[in-house]
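Note that this complex is displayed minus one protein chain, with the remaining chains in position.
After this line comes chain A, so read on.
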Amino acid sequence: MIDRHLVTLTVNGREHELLLESRKTLADTLREDLGLTGTHLGCEHGICGACTVLLDGEPVRACLVFGVQADGAEVRTVESLAEEGGELNDLQQSFSRNHGLQCGFCTPGFLMLAEAYLDTDPVGDAEEVREVVSANLCRCTGYQGIVDAVVEVAAARKEQRQA
């Protein structure tokens, strides 16, 4: 007997009512039930961070959270970052400018991780950013472009806040 629950998820500002098996992960829920395939699964045991999304503003591994646990919560995925017309946000632009991605598979996880970090009004120096992004794995870039991109946006957003 499969155990299913009716849950309400707000994803990227839109509310969805879903009937979910209790064991279904949030990552699979986003990908399969909502078609949001930007959230990627790299290890499914919580190390690589490719599936990082924001759950009520906090970065979580969507492979380690069940869909039913997000009942009533606000979820943000990589699909929420760009403007309606497809224009990249400052962080996405910075990733591209700094060559912070190659194959792009880990990128949504790094973007969401960085978004959460940047929201904390951080110091934003390279040392701190390196420590933060060490939460996720990338196999292509050697991390340099990722660190540079986040440092650059941290500085720009700080300036905006102070302006």
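The definition used in the following text is that a residue touches a chain if its C-beta (ideal position, glycine included) is under 8 Å from a C-beta of that chain, and two chains touch if they have at least 3 such contacts; residues count from 1.
Simple rule for what comes next: contacts and distances are computed from a predicted model.
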Name of the absent chain as recorded in UniProt (options "Xanthine dehydrogenase family protein molybdopterin-binding subunit", "Biotin synthase related domain containing protein", "ABC-2 family transporter protein" or "Multiple sugar transport system permease protein"): "Xanthine dehydrogenase family protein molybdopterin-binding subunit"
Residue among A:Thr29, A:Thr52 or A:Thr141 that touches the chain left out of view: A:Thr141
Residues belonging to chain A that touch the chain removed from view: 21, 23-24, 31-32, 36-45, 47-48, 50, 77-79, 81-82, 86, 88, 92, 95-97, 99, 101-108, 111, 130-131, 133-147
